[in-house]
Every structure is written in C-alpha cells, then in structure tokens.
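Of the protein chains in this complex, all but one are displayed in their positions.
Chain nomenclature is as follows: A, B and C, assigned in order of appearance, with residue numbering initiated at 1 for each chain independently.
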Amino acid sequence: MQKIVNRLKRIEGQVRGIQKMVEEDRYCVDILVQISAIQSALKQVGFSITERHINHCVSDAIKQGEGQETIAELMSVLKQFSK
Amino acid sequence: MQKIVNRLKRIEGQVRGIQKMVEEDRYCVDILVQISAIQSALKQVGFSITERHINHCVSDAIKQGEGQETIAELMSVLKQFSK
Amino acid sequence: MQKIVNRLKRIEGQVRGIQKMVEEDRYCVDILVQISAIQSALKQVGFSITERHINHCVSDAIKQGEGQETIAELMSVLKQFSK
Partner (left out) sequence: MQKIVNRLKRIEGQVRGIQKMVEEDRYCVDILVQISAIQSALKQVGFSITERHINHCVSDAIKQGEGQETIAELMSVLKQFSK
C-alpha cells in the first residue's frame, strides 16, 4: 500500500500545483491539461484499490459462498466510479 | 478565481484524507467512494475553467475572426478531459 | 439475457433515430443529448454484463483457486471500459 500512498502524495502535490497555476492566472488550457493528468492518476489509484479489493475481500466472500452481497456492493462502487 | 482556488484546497485536503484512509487500512469500498467524490469535484473545477475559457479566450478569438485555431485547441482539451 | 437483447434493440433504434436527426439537420444540442442517452444505456448494458461475468466466470475461477488470471482480465476490461 506504500506505493499507493506515494502516488496519492504526488497527486496532492499536483493539486497544489494547479492552485498555483490558477492564482498566477495561467493559460486555461494548460490548467485543464494538468487537471486531466490528475484525473488519470486518480483513476489509476482507483483501479489499484479495486483490484486489491477483488483479490482480497471479494475473493474471500466468494470462497465462503457469500459473494452475492459483496459483488453487488462492488458493482455499485464501479457505477459510481464511472460517472 | 478565488472560488476555484478554494475548491482546489478542499480537494487537496480530500486527497490527504485518502492517504490516511489507505495508511489506516480502511475498507477499500469506502476509499473508492472517496476517490470518486474527488473525481466529481475535479470535474466540476474542470468545467468551471472550461466555461471561463470559452467565455474569454475562445469568445475573443471568435470575435476577431480567429476562432478556428482556438476551437481546435478547445476540442483537443475536451477530448483529453473525457478520457 | 433476453432483457439485455431487448435493451440492445432499443439502443439500435436510438442510433437509427440519431441518423435521422443528423440527416434532417436537427439542432446539434438535441442530437448531443440523444447521444449521451445512448451512452448511458450502453453503460448500463455493460454493467449488467460485467455483473453477470463476475457472478459466473470470475466467481467460478476464484472458487477453483484460479482467480488471478480472470481478475487480471476483468481489471483490464474495466480499464478499457472507463476510458
């Protein structure tokens, strides 16, 4: 998980960078390109956590014959995530 | 633009909050819900900046009969943004 | 699966409706609203099939201790889907 924390620290820095760009009244398109870079990075973090979740919680629940609820919960988070 | 800077500060705090959740080994689904909240917030910031950009730079270029290049640039950033 | 086929038939009809709107030179914004309705409908179909896939193939593989490859494949399709 340290890898994920490190990626989140980098994302935090990128968000701070955008604040500075906005305050310095930098060109809108350059700011938008940075925002879309953060969104890609966040999505990657989301996928890593989703994969981890499926490999652990979801897999364990399925092995114990209790997958249904966990899978429904997973689907609901995937739907929210893809909005 | 102060409103946008404030929103970015809130997003920065949310990213830090997720780092903590990951370090404390909180439930993956709760982390994913938080990440998708940040993505929505970032998207809103992106839209505000896009609207501002269209209202200023793009409109000015169009009025001066030089819209073509600016619109092409806008489309390219919208495409990247929607990935 | 009949429910999914029916939804796909409705989507097919919606796509045909958009062709007509384009040919009749209807207002762009109205066409875009229709396209985004189709995208929502397709996304719903995608989620239904994903859920079905997790409930069957992925669950079976996990129960047989062979989840790893199937989960990797699932993640890769989720990533492509969210682009």
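Annotations
Following the convention adopted for this analysis, a contact is a pair of C-beta atoms (placed from the backbone, for glycine too) under 8 Å apart; a residue touches a chain by one contact, two chains touch by 3 or more.
What you are looking at is a predicted structure, and each value in this text was computed from that prediction instead of being measured.
Within the full complex, the chain left out of the display is in contact with B, C. Where subunit B meets the omitted chain, the residues involved are 43, 47, 50-51, 54-55, 58-59, 62-63, 67-68, 71, 74-75, 78-79, 81-82.
Contact between subunit C and the absent chain runs through residues 1, 4-5, 8-9, 11-12, 15-16, 18-19, 22-23, 25, 27-29, 31-33, 35-36, 38-40, 42-43, 45-46, 49-50, 52-53, 56-57, 73-74, 77, 80-81, 83.
The definition used in the following text is that only the chains that are shown with their structure count from here on.
Contacts between chains trace an open chain of neighbours here, each touching only the next in line.
Separating the centre of subunit A from that of subunit C, both taken as means of CA atoms, is a distance of 21 Å. Chain centres here are Cα means. That of subunit B falls 26 Å from that of subunit C. Residue positions 83 of subunit B are each in touch with at least two other chains.
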